[in-house]
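What you see is the complex with one protein chain gone and the rest in place.
And now, chain A:
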Amino acid sequence: MTSATTAHSVVEPSATTRRFAGSLVVLYAVITMIPLVWIMLTAFKSPDDAISYPPKVLFRPSLEGFCNLFTTRSRQTPEFIRSLGPPQGMCDSIARDRNMVVAGPSNYVPRFINSLIIAFGSTVLAVALGTLSAYGFSRFRVPLKDDLLFFILSTRMMPPIAVAIPIYLMYRTIGLSDTRLGMILLYTSVNVSLAVWLLKGFIDEIPREYEEAAMIDGYTRFQAFVKVVLPQATTGIAATAIFCLIFAWNEYAFAVLLTSGNAQTAPPFIPIIIGEGGQDWPAVAAGTTLFLVPIVVFTVLLRKHLLRGITFGAVRK
């Protein structure tokens, strides 16, 4: 679309227009970033700095939030603390300044690991199933193809809570409640619709002639799929995988209703990190920051595919 002529085209905005548009967009971006920057700043504040008024932009960085995130502490008398040996590690010495001792690790790491296992497990499954179905829908004459594709999409219109009621009962009956496997299957079923729609778009763009040439060379259809189509679709598969990963990583409604301990992921856990007398905001912010960092990285990696992914491929750039 962009040719050499557009540079001199009458439709190019003037330098003033550009500067004006640019400054408005930058203003919006800066305002919209404030809450995210604030999360990161709060993660490095001491509890007193976090709740000071007026809010502090400059403060002495502290790792107390991270310590409180990863440990549980118990309050002790100064005499008892003095009777202990020297503090074990930085977190212990921070806790002792507040008349507490580190009692043990918190649940954050297990919850984070659950998030990793469930997100990656469901992503791998959803992408594998999605790739197969997308290829089937793209290349073969399937009866009721449009109806099936619409059916796959419509499963996303159900409110998660509406699905959660029978899933809860079903999982309770077959022993999948509060298990990682149950959550993986559930997230796979939600993600597979996205995966089919996205990957069908990507596979539609690979010329059929490639496989046909391979099949003439003696490959079976399946070999042609594995050796010709899959390598061509790698970018699409990677983009789809990251979208599935982001959904499963961020999901909250199913997680909070269907898991309680064993298989609980980080999103339902982070809001219930509490300290003495209410939420321990530096710890919550520290947990949030660690939880958000992977997604920020993925977003930057994914920016070219974003539009397709969030609209089920309904809009192509």
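Operating definition for what follows: contacts are C-beta pairs under 8 Å (C-beta built on N, C-alpha and C of every residue); 3 or more make two chains touch, one makes a residue touch a chain; residues count from 1.
To be clear about the criterion, contacts and distances are computed from a predicted model.
Per UniProt, the protein behind the absent chain is "Sugar ABC transporter permease"; the candidates were "Outer membrane lipoprotein-sorting protein", "Sugar ABC transporter permease", "Thiazole biosynthesis protein ThiH" or "succinate dehydrogenase". Screening A:L116, A:L129, A:L181 or A:L230 for touch with the missing chain picks out A:L129.
Only one residue in the set A:C91, A:V192 or A:C244 touches the chain that does not appear here, and it is A:V192.
Touching the omitted chain from chain A are residues 1, 6, 9-11, 13, 17-19, 21-22, 24-26, 28-29, 32-36, 38-39, 42, 50-55, 129-130, 132-133, 135-137, 139-142, 148, 151-152, 154-155, 157-170, 185-186, 188-189, 192-193, 196, 208, 212, 216-223, 246, 249-253, 256-257, 266-268, 270-271, 279, 281, 284-285, 288, 291-292, 295-296, 298-300, 303, 306-307, 310-311, 314-317.
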